[in-house]
Every structure is written in C-alpha cells, then in structure tokens.
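One protein chain is absent from this view; the other protein chains keep their places.
Chains: A and B, in written order; residue numbering restarts at 1 for each.
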Amino acid sequence: MVSAQSAAEAGQASPAAQIKIAARDVTISYSGVAALSGVSLEVREHEIFGIIGPANAGKTSFLKALNRMDSFTDGMRVEGDIQFDGVPVSRLRNVYALRKRIGVVFPLPVGLPMTIYDNVALAPRLSGIKDHAELEVIVERCLTRAALWDEVKDRLSSLGSLLSGGQQQRLTIARALSQQPEVLMLDEFSIAVDPVTTMRIEEVLRELRSEMTIIMVTNLVQQAERLADRTAFFLGGECIEVGHSSQMFAGEVRDERTRDYIEGKFG
Amino acid sequence: MFEISALNQRNKKVERLFRTLFLMMVLLLVLPVIVILATLIIKGGPIISFEFLFTSPTDGMTAGGILPALIGTVWLVSVALLVSVPLGVAAAVYLNEYAGNNWFTRVINLAIINLAGVPSIVHALFGVGAFVIFFKFGTSILAASLTLAIMTLPVVIVATRESLAAVPMAFREACWNMGATRWQTIRRVVLPNAVSGILTGVILEVSRTAGETAPIMFTGAAFFLPYLPESIFDQTMALSLHLFVVSTQVPGVPEALPYGVALVLVTMVLIMNSLSIAFRVYLRGKKKW
Partner (left out) sequence: MSAAKRPMVARERGDFDRRNADWYIDRLVQGLVFLGGISAILFIIGIFVFIAKEGLGFVIDTLDLTEFFTSKYWEPSDEEAPEYGILALIAGTASVTGLAMVVAIPFSLGAAVYIGEFATGKTRESLKVLVELLAAIPSVVWGFIGLSIMNPLIIELFDVPVGLNVLNAGIILGLMAAPIMTSIAEDALKAVPDRYREAAEAMGATRWQVIYKVVLPAAKNGLLGAVLLGVGRGFGETMAVLMATGHSVNIPTSIFDSVRALTATIAAELGETAVGSDHYSALFTIGIFLFIITFVINLLADLVVRGVRKG
C-alpha cells in the first residue's frame, strides 16, 4: 500500500504515468438545465480516484458521461471532450464496447431478478462465453473477489434480487468485475450498506487497484481519505479542485470551500 | 358540544346513505348479468351434450351440433393471434423501450386509441375493402383473421406495455452499464420478467377475438358450410356468427338451440377471462423483487 501511494505521488512528476480517462471542459445539461460546467480532470491508470462533494454537485452526471449513458438518458447533453485511452468517447461508433470496459456500481444495489449465478454470468454471456466450466470459474472468481462467495456458494441458484442489501451490493460489484473492466466506477456504494459490509468492500477495492482504475464518488469525506489516491471536489456543478488525498485531507487546499467541506461546515 | 355531535350524527347518516346508494348501483349493474347467465344456463344447459359440441348442424340448422362453428372460431382466433401477438409485442417494445417522449409517440398512442375505438363494423368495411377485394384474399379465414388481428391489436399492445413498464428501470440501467445493447437488455432482463404479463394480455385477446361478430361477417365467416375449413383461404363458420344466424336468420329453430350456442360462447369467453385474471392474481403473489 505504501508503494502504491508513493507511485501515485511520483506520478505527478513523471509524465510516463498513463492517463486512463481525460476530461476537458466537460459541460452536462438535462433538457437545457445545467448539471455540470467546464470540468477538466485526468484519471490515471491504477489509481483510486475519489470524487467528493455535496448533493447536486454533478458527481453522478459526470460518471454517466464517462460511459456514455447520455445516449440512453432522455434530454441529457454532454459537451466538451472526454477521452478513454486517448479515444474521444463522443465519437465512438460502438458505445457498448466502451461500457464493457467500465464497470459501474450504483448507490442502491441492484440484484437482477435472476439467480445469483446468472447475475454474475450475464456479462460473460453477453460477450459470447457459453462454456459452462469457463463460466463457473468466472462466477466463483468474481464472487470471491467481491467477498460474497462464502455466503452464497451453497445457493447460487436462488434469486439475486432477494439477497440482503449488503449482499446485493457485493453481488453488484461481482457483476461489475465479471465484465473484466479496466475502470470500475462506484457511485456512493455505501449508502444502503451496513458499516461492516462497507469496510469489507473498501478492503476489496484496495486489492483491486492493482488490476484496474477505480473512480469512487462518495459523500463520506473519510471514505475518500481512507481509499483515494487523488480526490476531486465537486460543488454546484463545478470541479473546485483536484489534489492528492494525502495533501488535501491534511489541509493543503487551494480553495477555502474545499477546506470548509472537508471540515464538515456544509454539505 | 351538542351541536357538534348532532352534526356528526347527521354526517354519519349522510355517509351511510350514500354508501348504500352506491352499493345499490354496483349491485344493479351486476344483478341483470347474473339473471341473464342464469337464464342462459337454465334454457341452454339441457341441450349441451357431447353430441351438441361435436357434431355438425342438421336439418337446415334447426338441429344437430355446433362443431364446424367451434372449429372455425379456433381457426379464426389462431390465425389472428399469429399476426397480432408479434406485431403488438413489437409495438409495445418500441413504445416502452425505444420511443422518446415526443410528438411521434403521441401520434402512435392516438392511433392505438383509435384502433380500439373505431366501430367493429368499420373494421369489417376495411377488411372487405383491403383484404377481400384489394389484396384478393377473397372471403377467407385469412381476410377475416387479419381484420380481427388489426381490431384487437390494441389489447396486446396495452397489456404488453403495462407488463414492460412494471419492470423497474434500475434493472435496465444495470444491464446497460455492463455494456449490453438495448436488445440484449430487453431479451435477457426485460422480456423474461414481462412474459407472464404479456400472456395474460394474450388470453384476454383470445377472448375478445372469439366473441367478435361484425368484423368477420363479410370477410370470411359463412352462415352455413357443409365442410370444415382446410386452409386459411377457405371460408368457415364461427360460433359468434352462428349465434346471430340461428337466433335471427333461420326459421323454426327450437328455443333451446340458440340458448345453447350463447351458453357455449359465453362460457368460453368467461373461462378465458377468468383464466387471465387468475393468472394475474397469481403473478402478483409471486414477485421476484
């Protein structure tokens, strides 16, 4: 963990650190009503990138823009430039391929109304994997990594939508992992989850960092402090600042509003 | 204090009065139908037998059974379903899964409402003008079934749409975020959870289609045929039209015969509807989320 942090710090100095997602001047509106304006930031490979900010800051909209959900959302409009691996996402010919590379976990857990097994096997099946043995390996691996395997291994054929909230959230993570994503986006994943499960998921995320890039929207300042290598502070549809978590949460901020938010003066 | 309680008393009385009044209205609505059903059973029941159901009419339709009419209805309904179910499900999928909230969608909705609202005899005229004459299908099962299919299309669309809309949006979003296309999402998540609701609508449509008379009178159903239909290009008898014929067009029919036909038709339709309702209630009891 220490080495990862130092690597991230070194990242700023060395231009060799790969940029996974680059957003430049991104503006988002819903039927003409602005939700986000002029956001520019970069997410580097193999970091946990935290986004904090109060409600209606535009955090969720930003995530939706990253995987092009705007094309499936009535009235949503994205301007500016977002690049994934250097490819501008606004000009993609096949948005589904982009989404396959980005796993998403929602605030409210969504267990699909099919068996636990089918929930996790869905993404591989969509990619054309039909072989049973292969699917079983994937299902077990993803459930294990999401810290759910031990609890459900004896009832893989029961409905995923009837699990408890905390279990469903881990199922959602397992499902996201089954896509073998390069980027994992989590949107306030702990909102409907008990503290113990939250800690377990946080542990999972730390382990996953070596394999993928993680973007984590959270309304818990301490969660960002615990997990994120770098953190962006969103407020009222703007990105106020981006900084190394270690510095930001130690009080080295460029904008007073960031300090106020971190210290819990509003939000 | 006294005044208030007196007012309360009065209010309670008014309330009870209205409650009773409205209950009476419901009962008066239901009562005639119970009387009617009882009459059908009493007068038509005795004639119903294995022979009645499974032989052809004889003696100029004043005796014998209703087999050709029963089989004809099955033909008409089946062919109509083959057309209207895929078309109706497709339309509902488009409206619920693809269409935006815009003027074009409103026009489609209006068209569906009108399709359901246009008089059945106008559908019959359309069937004659389009299928019998223009497309040269002649008076045939095909022409009659197509007419029925178009007429009952709204039933399938509305039922399918409702059951699609009942699948939570979050399921779709979860699937889209995994990189599934709209169609993959519909096929893997939406349709499997809506299929029972769609089935309920289809049963309802069977019942509607079987009872229709006007649309088939001039497009494919015949008063009397000595043989059973062999292909969709043949004419056929039909139960609903048979009731009209034996009760108005044929002299010297014994009283019990049309009652028997009516009883069979009503029983068929009510069983279908009860099945559809029972299915719906059963589904409500076993939610998957």
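Just so we're on the same page, a residue touches a chain if its C-beta (ideal position, glycine included) is under 8 Å from a C-beta of that chain, and two chains touch if they have at least 3 such contacts.
Quick caveat, the model's predicted, so the values are computed rather than measured.
J.: The chain left out here touches which displayed chains?
T.: Every shown chain touched by the left-out chain: A, B.
J.: Given the contact definition stated above, which residue among A:R24, A:R101, A:R141 or A:R226 touches the chain not shown here?
T.: A:R101
J.: Could you tell me which of A:G86, A:P195 or A:G264 touches the chain that is not displayed?
T.: A:G86
J.: Among B:I47, B:I66 or B:M217, which residue is in touch with the absent chain?
T.: Here the residue in touch with the unshown chain is B:M217.
J.: Which parts of chain B are in contact with the chain that was left out?
T.: 11-12, 14-15, 18-19, 21-26, 28-30, 32-33, 36, 39, 86-95, 97-99, 107-108, 110-115, 117-126, 128-130, 133-134, 150, 153-154, 157, 181-184, 186, 207-208, 210-214, 217-218, 240-241, 243-244, 247-248, 255, 258-259, 262, 265-266, 269-270, 272-274, 277, 281
J.: Could you pull out which residues of chain A are in touch with the chain that's been left out?
T.: Against the missing chain, chain A presents residues 18, 45-46, 85-87, 92-94, 96-98, 100-101, 126, 182, 210-211.
The rule is simple: only the chains that are shown with their structure count from here on.
J.: What residues of chain B sit close enough to touch chain A in their complex?
T.: Where chain B meets chain A, its residues are 100-101, 170-171, 173-182, 184, 188-189, 192-193, 288-289.
J.: So in the complex, the part of chain A that touches chain B is made up of which residues?
T.: Touching chain B from chain A are residues 67, 69, 72, 74, 96-104, 106, 108, 110-114, 122-123, 125-126, 159, 161-162, 172, 175-176, 179.
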